[in-house]
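Apart from one protein chain that is not included, each protein chain of the complex appears where it belongs.
Labels A, B and C are assigned to the chains in the order they are written; within every chain, residues are numbered from 1.
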Amino acid sequence: MNAEPLSPDAATVVAALREELSELHQELVRYDLVVWTGGNVSGRVPGQDLFVIKPSGVPYERLTPQSMVVCDLEGRVVDGGGLKPSSDTAAHAYVYRHMPEVGGIVHTHSTYACAWAARGEPVPCVLTAMADEFGAEIPVGPFAVIGDDSIGRGIVETLTGHRSPAVLMRNHGPFTIGPGPRAAVKAAVMCEDVARSVHISHQLGRPLPIDPEAVDRLHHRYRHAYGQPGTSAQ
Amino acid sequence: MNAEPLSPDAATVVAALREELSELHQELVRYDLVVWTGGNVSGRVPGQDLFVIKPSGVPYERLTPQSMVVCDLEGRVVDGGGLKPSSDTAAHAYVYRHMPEVGGIVHTHSTYACAWAARGEPVPCVLTAMADEFGAEIPVGPFAVIGDDSIGRGIVETLTGHRSPAVLMRNHGPFTIGPGPRAAVKAAVMCEDVARSVHISHQLGRPLPIDPEAVDRLHHRYRHAYGQPGTSAQ
Amino acid sequence: MNAEPLSPDAATVVAALREELSELHQELVRYDLVVWTGGNVSGRVPGQDLFVIKPSGVPYERLTPQSMVVCDLEGRVVDGGGLKPSSDTAAHAYVYRHMPEVGGIVHTHSTYACAWAARGEPVPCVLTAMADEFGAEIPVGPFAVIGDDSIGRGIVETLTGHRSPAVLMRNHGPFTIGPGPRAAVKAAVMCEDVARSVHISHQLGRPLPIDPEAVDRLHHRYRHAYGQPGTSAQ
Partner (left out) sequence: MNAEPLSPDAATVVAALREELSELHQELVRYDLVVWTGGNVSGRVPGQDLFVIKPSGVPYERLTPQSMVVCDLEGRVVDGGGLKPSSDTAAHAYVYRHMPEVGGIVHTHSTYACAWAARGEPVPCVLTAMADEFGAEIPVGPFAVIGDDSIGRGIVETLTGHRSPAVLMRNHGPFTIGPGPRAAVKAAVMCEDVARSVHISHQLGRPLPIDPEAVDRLHHRYRHAYGQPGTSAQ
């Protein structure tokens, strides 16, 4: 709270990020990934040791750019306009501190991802769309209780060196990362989509495996050739 | 019907509650917890032996603050504007009479909660979001038929001394309670959400249990630290 | 087509019914009971040997009161404004001819009802909401192919003397009846709702039976005491 004021340049960047995060939270609603006030999106402030995150317990229809909370990388509020940040702030902060390539993080309790997470089972990579976006199974992270660094540590340990931008925290739900918040939201949407399709496929038998070499090829191509130039498969 | 007129203060409180209940009923629609005219929300009039409840058999899109029905704690209509109250009024009245801490009640036939209720099985607490909101399994109440006090008695007997604000009445569906109607609606939304996720998780195997001590810690923290000050995790 | 013009009174009744049917078709969309141009609602013209039904193959968003088609009880077009009636017209006509108490009919391919119908299994009455509306299991009718009276005959034979206003035609889907088209739409909505809840309940075990005497009591009460006076549990 006793933070120095932002430079004019940083203030402009933060204002744009507040706007982007406010809109991206509506995608969580649109894709049915959240109920009531659950779930959150954050984004790193480029060039600053700061990130912006959803306030705690505020309904989605009342979220505005102004209601987003600016925190430092220890999770302390820098500019909250009187609002407390998401109760998952410590986990986001931990990830930003330990994964400098991460510019956006999303957490939801989306249904099918939670169903796999409750059993502690990874989602096997049996669809080409999953090979594209995740390049591998979606892995499971450890059981960890809110209140210290254990959730953040579990995310970092599981995703470091893994192609998947999503981890299913055991008995909890998915966290997704990306170079920016929009990519992390996309990963959250795709995570639920493939968790659902693969679950349903398993209900009547065994999905056929995809050859690992084909998974590699699909993932490489998707990362480098999909979408319009400059949009990075987001 | 031969009730005394409300004092001016009580009339203001009732008017605000009518407004709140009219809006809260739309949340049942938004979260797909009800079809046609099924389901209902009620709220206790603070400081009065009265509660306000949905009229019977009126479509959700025609509910207005004026169409809500004011009843006394025996379930008799005090101010109905010519409309009969919900056919579940006796059950709501029983709960308000016997659980003074309850300020709001919701009843739905939401799909997954009904699926557990039809088998008479509680929903086990295998997700951290469930530990947060329910602090335990969601219990099953007895089979009871509309028309006397048996539904209300079943709710009160099951929820008294239980952390869960939700009970699955056998072969019937969920009733949820809260300090006010908004908290009870939240519990109804969360009840269906976790009933669905845990059901789906069970379809492909056994969810892993959560250590009871961790359930306790999560529930305590959620009750006391979540959300903005003064909003009580609603 | 060579029908006599309607009397002024009948014309007023038909105009109101066209309006009602146009609106009721939107309920099929709203409750996700239909896709593309599938499904249809019809209503009998009171006091006339006529009924009004959806045109064939017209998208729901283009249905208007004017696009509805008036037929006689043999299914011949009396006033179609150039449009052909639903391909299920013969089945509706047969029911109106043989069940004078029926004033409205609905047909859909709603997902869970079709799933039971494809196995030829009735939906057992294991929820109080089902006892209320159906008073019994939802029965299965014979396999019958469009093109002659066999669908209509199957509906009439199955529903005559049965409490249920819904029949699942084998490998086909549900038909529902009611004293008017709105009641038949409600039965179609409730049919899918309970077919879904009971299906999901069965996925993890056996729903508990409801005592037949309790089913009787619930059904009787619902028929006579639910809703506002004069609305007949619709």
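The rule is short, and it goes like this: a residue touches a chain if its C-beta (ideal position, glycine included) is under 8 Å from a C-beta of that chain, and two chains touch if they have at least 3 such contacts.
Everything quoted here is computed from the prediction, not taken from an experiment.
Colleague: Going by the touch rule at the top, give the shown chains the omitted chain contacts.
Modeller: For the complete complex, the undisplayed chain touches A, C.
Colleague: What is the set of chain A residues that contact the non-displayed chain in the whole complex?
Modeller: 31, 126-129, 186, 189-190, 193, 196-198, 200-201, 203-208, 210, 214, 217-218, 221, 225-229, 231, 233-234
Colleague: Which residue numbers on chain C touch the omitted chain?
Modeller: On the chain C side, contact with the omitted chain comes from 35-38, 55-58, 83-84, 87, 109, 111-112, 114-121, 143, 145-147, 170-173, 199, 202-203.
The rule is simple: only the chains that are shown with their structure count from here on.
Colleague: Taking the mean of the CA coordinates per chain, how far is chain B from chain C in Å?
Modeller: Distance between chain centres: 32 Å.
Colleague: Which integer distance in Å separates the CA centroid of chain A from that of chain C?
Modeller: Here the centre of chain C sits 46 Å away from the centre of chain A.
Colleague: Got the chain B residues that touch at least 2 other chains?
Modeller: In chain B, 203 touch at least two other chains.
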